[in-house]
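Here we show just some of the chains, and they stay where they sit in the whole.
Labels run A and B following the written order; every chain starts at residue 1.
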Amino acid sequence: MIRSTLVLAAGCLGLHGPALAQSTVSLFGTVDLNLTFAKSGERSVRAMDQGGNVLPSRLGFRGTEDLGGGLAASFWLEAATLPDTGEFQGVGWQRRSTVSLSHNSFGELRLGRDYTPSFWNVSQFSPFGTVGVGGSSNIVEGWPFGLGGAKTLVRANNSVGYFLPRNLGGFYGQVMVAMPEGQQGMKYSGARLGYASGSLDIAASYGQTPVEGRRYRNASLGGSYDFGVVKLYANYLRQKNAPESQTHAMLGLSVPVGAGVIKASIARANRSGPGVDADDATQVALGYVHWLSKRTAVYGTWSVVRNKGNAAYVVSDALSDPQAGANSRGLQFGISHNF
Amino acid sequence: MIRSTLVLAAGCLGLHGPALAQSTVSLFGTVDLNLTFAKSGERSVRAMDQGGNVLPSRLGFRGTEDLGGGLAASFWLEAATLPDTGEFQGVGWQRRSTVSLSHNSFGELRLGRDYTPSFWNVSQFSPFGTVGVGGSSNIVEGWPFGLGGAKTLVRANNSVGYFLPRNLGGFYGQVMVAMPEGQQGMKYSGARLGYASGSLDIAASYGQTPVEGRRYRNASLGGSYDFGVVKLYANYLRQKNAPESQTHAMLGLSVPVGAGVIKASIARANRSGPGVDADDATQVALGYVHWLSKRTAVYGTWSVVRNKGNAAYVVSDALSDPQAGANSRGLQFGISHNF
């Protein structure tokens, strides 16, 4: 994930004293638009869609203030945008809105609306992330909310999170609890623990959310290994809200070719439960990203979802009212620009 | 149109390598508020309105990244704001939200929500633009959407645009197609071709949008010539959605006087069709803009609309529920500040 943000250093301006010398506030974002040609059974659609290359379109402000002695304060406000129509997506800084205190040795305490630990494996250990026709989440049931009324597969409001410090010899991790404040499916507790060193990155996560007297749970194990000529990805996700559950297993690879990257993934979703036992799906995705700079890319992605039973997963939201049991396929060509 | 934006140059901060040396991200905007005294027949209103001097109130972010070899990537996110009440107008970055790849020799490919080619003549070749009591669009039927259900007179969602490069000896031009994605009156195709050299600027545009089985079309021809002591403007716009149509012809001038500009325009709208044949109107506008700097002006504008038949055009939106056939007049005093 390449991010080249414009850093507005206070120090540049000679207007702040030494206390702020290390402090920065950044404007950052992504504008990613593409042409999408997608099918669900006999239905086909041609649309402009956004967010086909790892990151969806977004705009944000974030900053870190060095408080001295290894301590820092940070904020992060990030909104989702739909530049094909100009609309904001969701409620405001719905991607993330947090304030943090962090210490080099003791880790980070983070408050606000944030990604859950459950989210990261699905996103990080997939060559296509969770966006576009090739996104690994296309056949994850309930995405971005979760199975059976849980709303915490990706994000949680009113959360308190703790992140391990970065000096643990490659180990990283986080725990989070989120208060429901009276809303069903919004209470969350979860954790993630990983190890990254050299070419290897591996992590496991667990999360749970009570929904109407039942308990929604998800767990995942994933990793990536970069051989240089090829980087391999794998992730296994299971979400359960008894008597229903779904497993999602994904294998992927990316191959750098000059300024470009060839990417491929295959994923399999297996749903269990009364009346949905046969509603399984397989997704295959193939793509090429050509980086014009560290910030800007053009890309093309092809993907097919084979649905079984009454599964009606599609490669693109542009396919509204998808046909149960029908396969879906799509092609996407776009520009992704990060700032 | 004077725009002095704050350019946040990455190079200033010593945090990015040479690849970004030519890259900029800008925060820009306009806050324009005025006191409006307006009448429609016997009804009068006193209100605070926004956007009386060429540009309405807005806030945006835009940037360009030099990719080398004449190639550049750009984004533009621009929201409309109503600072008299603090409200955002519309859906988000509703004025414009685009991503582009452009090349010095090959022109620009632009995706997203953007102005249609149809819009520019009406705006560019009028001394008052399309805002305020003197705005040339006050007697354009359906503005900002279009006649008979078309929504593409000013902007289009899901658009793919191509702009000619700037080295064509004064010729400029653009074509645009926009996908409706299931929404009536939103599919658009159009083009604009112009020539600007020295004091002369002249352009023609054409656009069309299918609406419920019929075809909405608009065409315009306009230009300006700057004699130094006076600049002259003229534009002719015709929009048609058979059996209805409207023509709008405008003549204008601006005279620089020290740090100020005196502006005047006269426009005539002629509507045709069953039951609306007599609904014509004439608008006369007179104004003075005093520039306190390149970015800031105070201004006063007076305008009158003479309605015929059942025409009910008004000089200001503050006049809700206008009286059919009654004349409308208005006076506006304001401050316009660009950043």
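The rule we apply is simple: a contact is a pair of C-beta atoms (placed from the backbone, for glycine too) under 8 Å apart; a residue touches a chain by one contact, two chains touch by 3 or more.
Keep in mind it's a predicted model, so treat the numbers as computed, not measured.
Colleague: Please state how many copies of the single repeated sequence make up the complete complex in this structure file, given that 2 appear here.
Modeller: Every protein chain is the same sequence, and there are 3 of them overall.
By our rule, only the chains that are shown with their structure count from here on.
Colleague: So how far apart, in whole Å, are chain A and chain B when each is placed at the average of its C-alpha atoms?
Modeller: The computed centroid separation for chain A versus chain B comes out at 38 Å.
Colleague: Tell me, which parts of chain B touch chain A in their complex?
Modeller: Those in contact with chain A are residues 8, 10, 12-13, 15-16, 19-20, 23, 25, 27, 61, 63, 65, 67-68, 71, 73-75, 77, 90-101, 109, 111-113, 157-160, 179, 181.
Colleague: With touch defined as at the start, can you tell me which chain A residues reach chain B in the complex?
Modeller: Per the touch definition, chain A meets chain B at residues 4, 6-9, 12, 27, 29, 31-35, 45-48, 59, 81-88, 292-296, 298, 318, 334-337, 339.
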